[in-house]
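Once you've had a glance at the structure underneath, I'll fire off some questions.
Missing here: one protein chain of the complex. Every other protein chain is in place.
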C-alpha cells in the first residue's frame, strides 16, 4: 500500500523536466517556510506562448515533496492538455489570466502574515507599503521612495469572475494592477517574467508583510 | 558507549518498512518545526483492520531522529503485539479510539500555538475558526464559509476516560467530533484516512492556530 | 589562507569520536534554531567518572559547524587535559560543578526567549511554570500538575563564585536546584544523565519559555 500515488504522463511532461525540477525545489522551500502548508498553493510556469501553455501543479498535492507526476499542462482556458488523470486547480483561471498579460510564472501561496493582513486591511482595499529599500526588489520599482499598493479582494469561489476582474485591472491603461494581489483570508498571487523573478517577488512581498506586522506590534507595545 | 539504544524487533515491524520510513520523515519535519520537541508527541498508522493493528511510535523517543527499532504494533486495546521491549504510550488508547472510528493515521503533537490557545480558550470549550480559505484543506470541508470547531478538553492523566468521551463524541449522530481536538495546555490530536491526509490536516490546523494568534496580536496593537 | 583554523589533538580526542559526532550534530541543530548564534554556548559530556573528565567545546567556535579539532578534555578543576592549544571556556567551572553532582552532559545556550524572560523575571528570582503537559518531559517530573521552578541568577563574570552557589544549591537536602537555571540577560544551563537526556531537557525548557512569552502576548492583546 503506497502512501502516495504518483501518476506519470511522460509524453506530456517530459520535455519540461528542468521546469519541473525548479518547481519541486520551489515547493520544498515554500513548504519549509510555512507558505504552502496542507497541500495549499499552486504554481505555474509558461512553457509555450503560441499556443499559450502552462506547466502547473495539480490540485491537492503536498508542496513539500512534489513529484513529476503531480504536474500537468493547461491551455489558455485552463483546461488540461494531453492525457492526464490530474485535475487542474479551480484557480488555474487566475494563472492563465496573468499569463495572458505577460507573466512567465505565477506563484500562489498561503502564508500566515498574508492571511492576517489581508483580513485586517480588507476594508481599505489594499496594503500600501512605502519607505522600504526592499521595495526596490519588486519588478518595475526603481527607487526606495515608491509605494507598493497590493490590492485586496474579498475571497470568492467564483474564480471565473475574479479572473475577469483581474484581467481588467491588468489591462488598466493608467493604473494597472502590479506586483501581486491578496485574496482576503486566503493568500497571495504574485508573478514574474520567469520563475526566478516570481520567486524574488514573493520573497520581497512576504518580507514586507512580516515587516508590516512586526512594526505594528512594536508601535503598539 | 552508544548514545542511543535502538531495539530491533525485525520479525514484527519489518513488513511495515514503508510506513516506518514515512513516520520517521514526518517526525523529522515536525521536530524541525517545533511541534514535537523533547520526545513529546506520538504518531500511528493503521496497518490492519481485522484484527485492528496500529504501527505506533514507542514512548519517550526523540522525534527528530526516530529509528525503526522505536516503533511497535498495538492491538485494539492498545496492548503491544508480538515481542517488544517497548512500552506503548499512555495515550495509545486515544489512537485506537480514533482508529476504530475510521482514522487511518493519528498524529498527536505539542506546538507552542496549540498549547497557548488551548489554555486561553479552555473556558469556551472550543476554538471556532471561520472565514479562511485554508479551512478547505480540512477533510470533509467543502467551502471557505464553513466554521471549524476544534473542541478543547481539560488535560488529564486518565486517558481511558478521555478515550471513552472521544469515542462517544465521534459516534454522535448529529454533531460528531471532527478534524481534531485539543487537550488544554497539552496539544493537538488529529487524524486522516492515511498518514498523508493526517499530515495535511495537522499542517492546516497549525497554520490556522498561528493565524488566530497573530490576528489577535495585530488587533490588539 | 584557510577561513577556519581546526587544531587537531588526535591522541587526546580520538577515543571519543562518537561523542564528538553527537555534539557536532547537536550544535548544528541548536545553531539552526537560533539557540547558539555568534559562537555563543558551550556543551560538554562526561567521558570518565574516576577521574572526572569532560569532553567540551573549546571557546569561541561557530556552533553551526563544529569540527573535531574544536573539542578538548577538561578535568574536575576545569583545566585542560593533555596537549591542546584550545582554551576551556571561562564557564567550564559550571560544567564541572554540574558533572560532580551527577550530570552526564551539560548544555549552555543563548536563546532569545531565555534572554528576554531571564531579564524580565530576574526580580522574582525564578520562572515558575505549571500546568503544561510538556513539564512531564523534564527529568524527575511525574505528573502534569507539577510546577517547575527555573531559578534566575544575576549575570556575572565571577564564574567561580557562581559555581560555588550552584554546587550548594545542587547539594541542598530539602529543595535542590533542578532542571536548569538561567543567568539574567545571558542564557540557560541545563543537563541530563546523557547528552540525549540533556537535549530533551533543553527542548522542553525552550518550548516552555516560548509558551510563556506567547501566552503573555496573547493575554495582553
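Of note:
The chains carry the letters A, B and C, assigned in the order they are written, with residues numbered from 1 in each.
One rule holds in what follows: contacts are C-beta pairs under 8 Å (C-beta built on N, C-alpha and C of every residue); 3 or more make two chains touch, one makes a residue touch a chain.
Keep in mind the model is a prediction, meaning the values are calculated, not measured.
Across the whole complex, the hidden chain's contacts among the shown chains comprise A, C. Considering the full assembly, C:119 is the residue among C:119, C:151, C:167 or C:193 that touches the omitted chain. In the full complex, the hidden chain is touched by subunit C at residues 1-4, 34, 37-40, 62, 64, 110, 112-113, 115-117, 119-120, 155, 157, 183, 185-187, 213, 216-217, 219-221. Within the complete assembly, residues 18-19, 22, 29, 131-134, 137, 143-144, 194-196, 199-201, 203-204, 206-207, 210-211, 214-215, 217-221 of subunit A touch the chain that is not shown.
We adopt the following convention: only the chains that are shown with their structure count from here on.
At the interface between subunit B and subunit C, under half of the residue numbers involved are used by both copies, so each side presents largely different positions. Each chain gets a centre from the mean of its Cα atoms; for subunit B and subunit C, those two points are 31 Å apart. Per-chain CA centroids place subunit A at a distance of 44 Å from subunit C. Touching of two or more other chains is recorded for no residue of subunit C.
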